[in-house]
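Worksheet for the structure shown next.
A single protein chain has been removed from this complex, and every other one stays in its place.
First chain written, first letter: the chains are A, B and C, and each begins at residue 1.
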Amino acid sequence: MVNDDSRTPPRRRTGLWFLGARGSVATTATLGALALARGHAPTTGLVSELPDVARAGLVGVDELVVGGHDVAGSIVERAHELAASGVVPAATVAALADDLATVDARVRPGASGTADRATADRLQADIEAFRAEHDLERVVVVDVSSTEPPAPDAHALTLTELERRLDDGTAPLPASSLYAYAAFRAGSPVVCFTPSTGPRIPALEELAKTLHLPWAGRDGKTGETLLKATLAPMFATRALAVRSWSAFNILGGGDGRTLADPAAAASKTATKAMTVEAVLGYPVEGPVRIDHVADLGDWKTAWDHVTFDGFLGTRMRMQVTWEGCDSALAAPLVLDLARLVARAHEVGVTGPVGELGFFFKDPVGSAEHALAAQWQTLTRWCAGLGDAARADGHAGVAPHGAA
Amino acid sequence: MVNDDSRTPPRRRTGLWFLGARGSVATTATLGALALARGHAPTTGLVSELPDVARAGLVGVDELVVGGHDVAGSIVERAHELAASGVVPAATVAALADDLATVDARVRPGASGTADRATADRLQADIEAFRAEHDLERVVVVDVSSTEPPAPDAHALTLTELERRLDDGTAPLPASSLYAYAAFRAGSPVVCFTPSTGPRIPALEELAKTLHLPWAGRDGKTGETLLKATLAPMFATRALAVRSWSAFNILGGGDGRTLADPAAAASKTATKAMTVEAVLGYPVEGPVRIDHVADLGDWKTAWDHVTFDGFLGTRMRMQVTWEGCDSALAAPLVLDLARLVARAHEVGVTGPVGELGFFFKDPVGSAEHALAAQWQTLTRWCAGLGDAARADGHAGVAPHGAA
Amino acid sequence: MVNDDSRTPPRRRTGLWFLGARGSVATTATLGALALARGHAPTTGLVSELPDVARAGLVGVDELVVGGHDVAGSIVERAHELAASGVVPAATVAALADDLATVDARVRPGASGTADRATADRLQADIEAFRAEHDLERVVVVDVSSTEPPAPDAHALTLTELERRLDDGTAPLPASSLYAYAAFRAGSPVVCFTPSTGPRIPALEELAKTLHLPWAGRDGKTGETLLKATLAPMFATRALAVRSWSAFNILGGGDGRTLADPAAAASKTATKAMTVEAVLGYPVEGPVRIDHVADLGDWKTAWDHVTFDGFLGTRMRMQVTWEGCDSALAAPLVLDLARLVARAHEVGVTGPVGELGFFFKDPVGSAEHALAAQWQTLTRWCAGLGDAARADGHAGVAPHGAA
Partner (left out) sequence: MVNDDSRTPPRRRTGLWFLGARGSVATTATLGALALARGHAPTTGLVSELPDVARAGLVGVDELVVGGHDVAGSIVERAHELAASGVVPAATVAALADDLATVDARVRPGASGTADRATADRLQADIEAFRAEHDLERVVVVDVSSTEPPAPDAHALTLTELERRLDDGTAPLPASSLYAYAAFRAGSPVVCFTPSTGPRIPALEELAKTLHLPWAGRDGKTGETLLKATLAPMFATRALAVRSWSAFNILGGGDGRTLADPAAAASKTATKAMTVEAVLGYPVEGPVRIDHVADLGDWKTAWDHVTFDGFLGTRMRMQVTWEGCDSALAAPLVLDLARLVARAHEVGVTGPVGELGFFFKDPVGSAEHALAAQWQTLTRWCAGLGDAARADGHAGVAPHGAA
């Protein structure tokens, strides 16, 4: 799957810059990328290794160079914690501890306070320095930092106003949007894996368009929402009338701690709630809850309870219990997205990439929420990217500098 | 949805001939067809009323005339039992009791013993008499009789041998196949809603081809297998490695009683077991069981337990409990299939209709088991049938005698 | 089980005065008492008909006369709604509609506003008039009205202050406590089936003691808490260390609507949360939630998820889904409690009856929360009551006026 460093020279070295680089998702993704590059791990969970996606002509996992921003923590410590709670194999962490420390040394202090020009410039400079230092084709910025509360004020800004208020030091931007601003200015495509605001405001959408940059989001679809995107179409195509869909999630870990704060949880339950109605086309009652249970660690357990009507009004029920390891589900998707968005950038795609809705709870640039339909859209798009690559005269993997 | 008898004259009166006409599925379907024709029921559960399917130009539910074979029972009594156990509304049964009795009077004694020429001729004559008496365009024969044990001997017969051994009275045919023989000879398309052998032997497949008849099967996909066909593709497209899939079903009712016999259950567990591996493309361990619990009546409860591997080998689990009313799930599909197969016959489709795999556990004529992919195949086919209809000069519904 | 009116003359006619007489629980209990008295129903669910409890010498269900307070509604209408949603048999409602209307005519306007002397006197007079009119031995007042928010101010009052502030019209009493005050003044024992404050404040506890009245509470234990009281002792006696216990409830109906208000739900989640820790003796994390899903009607579904440690720290899990009909679970307990508290009153028990903890989430007068231990306490107490009865010279049922 990955290039063998000793034989083939790296052709498209690509930066993967994590916002929240020392969190569980980023650490698991970093560990996995290192393990895969050394052939220490199977490709389980990596959508981008399935033939229908790989044909897009993606950068190799071994061509990824990881860095990022964070405001606390340590990748090595986080990796040990993840091993202790069974998320990643302890042996893999032990074997790759030095490489993890190398990545950790590349992590720069993030931003969390006011949104001003100086901070924006500093964040941009960090990304540019990373690209230069490692001689990278491009750097994809992936937001996997703690979920923020909704930020309604940011939506009203024009790009001009935003620029002015950054100068004033009064820009009403949450950190995720300040990062997105800096990333775009650094020429980087952005993946918004959290439900935070990020690039999803008019001012930044305009900026991305102006700079001809692709971006993708929002909020990785890894557990209960994945199930909803899978199951709701079954009810729709069987003409069964869903009457209620109740969804309860319990989890510990860093994400669980963050979401124990109702303000942060509001962003998450909003993206979680949209799938069922979007697929069915009619309103469906039922709570969506996330509760913090420290004992579960990174293991999120979701219970969904669905009532529906069948023929002649007969009432029926379905329940699902999902016991997934959130970081293990999210980490490969983060690598998939980095590879796909890098490819989109390479071939000149601009703006929100709706074809990547398969990966997101709230698919920007697309109204489709049914998983199988999203899969078809994705793979058709990948086929097109692959054809583009072949038209360039190489089979599936572009030579260095080809795009 | 249905034509108003008083205003528009019936245009394509179509017979729906049930094998097992007094069973739960047939009774629920018959009641539902009557209720829908009078506008007493919503179209919940009817796939053929969804726009993407209805566009095929299907016969109206009010144009269906029901009859059938059975070896015991009474439709009216069965309808009352179904109302008592909450499968159908008691008020609907009360309102339509006379119509149910009218249908019951059309039910002819079925076949269950030896497969000889005389019996075959009698069954054929019953169908032909029904068509003549009610002046029907065509009669679709739908097998919803009790599941039979597997019948390995029938698979070796050629059509010539079959004919000879029917003459001899020594044909190794199970009842379902004898019915299929008679139905084809009567010029009827056949729907095989059970896992019984039916038309699915070389001799009968040849006969159907010779007589230019379409047929569809096998074993309606209504509960746990519907879930498998929905969920297994999620694991496949997310590159998650399924390690085990255990499936337990408990149900009472007539079907539960039949399947308490291990020989009959063998047919069912065989069709139930194929979906997961067909979708994933690799073997997956785990039991598939059906147990009889009289107290549950027609309410089948299924528990599925799935283990799977994610990124870096992390182990995860999913459980689903499905509490569905089997007859209420099956009955509308039976009406859907009758309408779709009638339309296929009308436009000259011949042989197994693989495009109807959406409805079946063991889709004859197709290797696709993923529900969303089957849905797409179905709706594309329906679009084609609709275009055919329009090309004939009428909008979606063919005038009497047009085909 | 019940006396046959035609043969034995009623001996201990006992009033059952419901607060919330037109609610689901009261209506189901009333219907059930009427049906049982006529021999139209089995004694399923009635703890007081089990030999170990019945031996206490309880009043017959046919000796109960029902009345009550409410602020809205109609028993007959509520009964029809309950039949429509499958809680009670429609045929029973139809057969007993006149009797239900008779009970409804006895319902007096309740109290909901300020707690003043005039209202207290009016409520008391209602109960006394009911006793006189029907020539009742005693009237047991059972609170099954809508759950109130917690009422912290009421806890600080002395009885003297309470009396004075009732005169002033400034008593900080919630309705449930004003009712309890009036009931005690009318010489009635009280059963507190809700988590509302009711008699559970020092001033009213003193009043009950002064007037030599028994009372019992708090919050009927019918679903998830019943499961907790059953399952938690298993972990305790097997030395398994419970790490988390998460509890989610969804329900519709009147109670569900009330509990959709976070203030009211606070009373309920408080009583629901105490069982596990009380049994285990150490704190256990995990949310307790109640959410309103109108579609479920009176059918409460609870999902409990428990993690625990075994030998050598091995982590394990248990999940329970409970799909119970709340009113059908609560109604027989209400009849049980009325009969048991009437008997306690008859033999001169005073103050909170801790022996009735078997029935309550928050057992007043007892620290025991384990169901089996509560059962043993209950049945031992009943044996004692039965012996008391026999010492009075009659076998299990006291003659009129015997106590």
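Everything that follows uses one rule, which is that contacts are C-beta pairs under 8 Å (C-beta built on N, C-alpha and C of every residue); 3 or more make two chains touch, one makes a residue touch a chain.
Model, not experiment: these values are computed from the prediction.
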item: Contact partner of the left-out chain, one of C:V71, C:A95, C:A129 or C:A241; value: C:A241
item: Option touching the unshown chain, where C:A21, C:L231, C:L280 or C:L340 are the choices; value: C:L231
item: Of C:L329, C:V349 or C:L385, the residue in touch with the unshown chain; value: C:L329
item: In subunit C, positions touching the absent partner; value: 28, 31-32, 35, 41-47, 49-50, 86-89, 92, 226-227, 230-231, 233-234, 237-241, 309-314, 316-325, 328-329, 331-332, 358, 370-373, 375-376
item: Absent-chain interface as seen on subunit B, which is shown; value: 243-244, 246, 248, 250, 285-287, 289, 291, 293-296, 301, 303, 305, 307, 317, 319, 321, 323
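Simple rule for what comes next: only the chains that are shown with their structure count from here on.
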item: Chain separated most widely from subunit B, comparing mean CA positions; value: C
item: Angle, in degrees to the nearest 5, of the Cα rotation that carries subunit A onto subunit C; value: 180
item: Whole-Å gap separating subunit A and subunit B, where each centre is the average of the chain's CA atoms; value: 43
item: Intercentroid distance (Cα basis), subunit C paired with subunit B, Å; value: 51
item: Overlap residues in subunit A, where contacts from two or more other chains coincide; value: 317, 319, 321, 323
